[in-house]
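Missing here is one protein chain; the remaining ones are kept as they sit in the complex.
Here is chain A:
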Amino acid sequence: MTSSTVAGRDARRFTAPSVIPGFGLTFGYTLFYLALVVLIPLATLIWRSSELGLSGLYQIAMEPRVAAALRTTFLISFGAAVVDLVFGLVVAWVLTRYDFFGRRLLDAFVDLPFALPTAVAGISLAALYAPNGWFGEALARYDIKIAYTRWGILVALIFIGLPFVVRTVQPIISELEVELEEASATLGAARLQTVVRVLLPPLVPALLTGFALAFARAIGEYGSVIFIAGNIAYVSEIAPLLIVVKLEQYDVAGATGIATIMLAFSFAALLAINLAQAWSRRRYGHV
């Protein structure tokens, strides 16, 4: 297939009449709305940091304290998204596949991290995991510290990311037919084989989407983390806190510099996940 035919097909798709009229209007509105709400603010961010130049951005990123904070933010966000991936799948599976007393209520609880102001989440988590909190006190007996360490950041990020995985995987699970599992079993597959070869493949794209959302959300998270992190430089300081620190010194260029670096990293990470998703769709087919 040559590139001109691809372009031709895409162009046709762009103008092909639909049953419902109003494509021009809605498309224009979509562009306008996205520009107003997303593109222009982000462009301003990049434009404001452009006075630093690439070398300035590099310098900021290489500052030991900023580098440490970026590492903390991205590594712990990744870890939290992995945890959410595994346990979000389990939660989604239980909520869609089994019927039990209070299922609807439990289902509603999943959305709470969406609705709660993140600072409230951070304060409650800090209260629970502080050395005199319910969990913190019990864990302290085994010499485990959660609040005011990196583990505290992980806990907060797991909390705020969970609904993303659950809510993206749930509809796919409810579409999976039980007959598939039964067929797999009658054909002699072991349980693990059924899970890995029959159930998981169609879930992979949705899981990756959920993972990407949870990861992206965690990177930008501020409110819930600063209350439980301890905020010690080089140890438990997250990159968004450094942005606030820079702003506190009226250093807008420096703050937007860190923000731009984070944006670039996140964009690269999301792009990679999207590519993996596209690959998995091709490999396993779209459900």
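Just so we're on the same page, contacts are C-beta pairs under 8 Å (C-beta built on N, C-alpha and C of every residue); 3 or more make two chains touch, one makes a residue touch a chain; residues count from 1.
Assume contacts and distances are computed from a predicted model.
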Open item on the list: Can you work out the missing subunit's protein name as recorded in UniProt? Choose among "Sarcosine oxidase subunit beta", "Sulfate ABC transporter substrate-binding protein", "Succinate dehydrogenase/fumarate reductase iron-sulfur subunit" or "Ion-translocating oxidoreductase complex subunit B".
Closed with: "Sulfate ABC transporter substrate-binding protein"
Task: Touching residue (missing chain; options A:Val90, A:Leu200 or A:Ile232) - done: A:Ile232
TODO: Specify the residue from the set A:Ala81, A:Ala121, A:Ala147 or A:Ile219 that touches the hidden chain.
DONE: A:Ala147
Task: Contact partner of the left-out chain, one of A:Ala69, A:Val91, A:Ala126 or A:Ile273 - done: A:Ala126
Open item on the list: Counting contacts across the full complex, list the positions on chain A that touch the omitted chain.
Closed with: 64-65, 123, 126-127, 130-133, 147-148, 226-227, 230-234, 241, 244-251, 254
